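Here the complex is missing a single protein chain, while all its other protein chains stay put.
And then chain A:
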Amino acid sequence: MTEGLGLVGIVLVSHSEALAEGAADLVRQIAGGATVVPAGGAPDGGLGTSPDKIEAAIEDADAGSGVVLIPDLGSAVLSARSVLADLAGETTAQLVDAPFVEGAVAAAVAAGTGADLPAVIAAAEEARDAAKF
């Protein structure tokens, strides 16, 4: 449990603004209470990723207990890494290798129950081994 601080925040990094926002809506519905911030699309709203959007999302999601970044594919990973490199030492945000939807759901449910950063990361990573049915 976190003490005296807010919940661990979740940032969803996608090439698509609609995908990031839709996934965040879905995850909030399931996880209730968790902070889930979308960071999708290029700066002009087209497909792509935006370091500025990712950095702003990390700030929005940070309640003092850490932030987990879940990327969708490829350059979402690279953009997230470059933001984390720029913020080195100024953020507890961590990039997690997890499936986008299942990882976000598992991470947000864990975060919503007050789990700490390592536990939220573990929940997201475990989602890779979870069968869909």
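Criterion: contacts are C-beta pairs under 8 Å (C-beta built on N, C-alpha and C of every residue); 3 or more make two chains touch, one makes a residue touch a chain; residues count from 1.
In this section, contacts and distances are computed from a predicted model.
This complex has a chain not shown, and the name its UniProt record holds, of "HPr domain-containing protein", "Lactate utilization protein", "ABC transporter permease" or "FAD-dependent oxidoreductase", is "HPr domain-containing protein". Within the full complex, the residue among A:40, A:71 or A:112 touching the omitted chain is A:112.
Along chain A, the points of touch with the absent chain fall at residues 26, 29-33, 102, 105-106, 109-110, 112-115, 126-127, 130-133.
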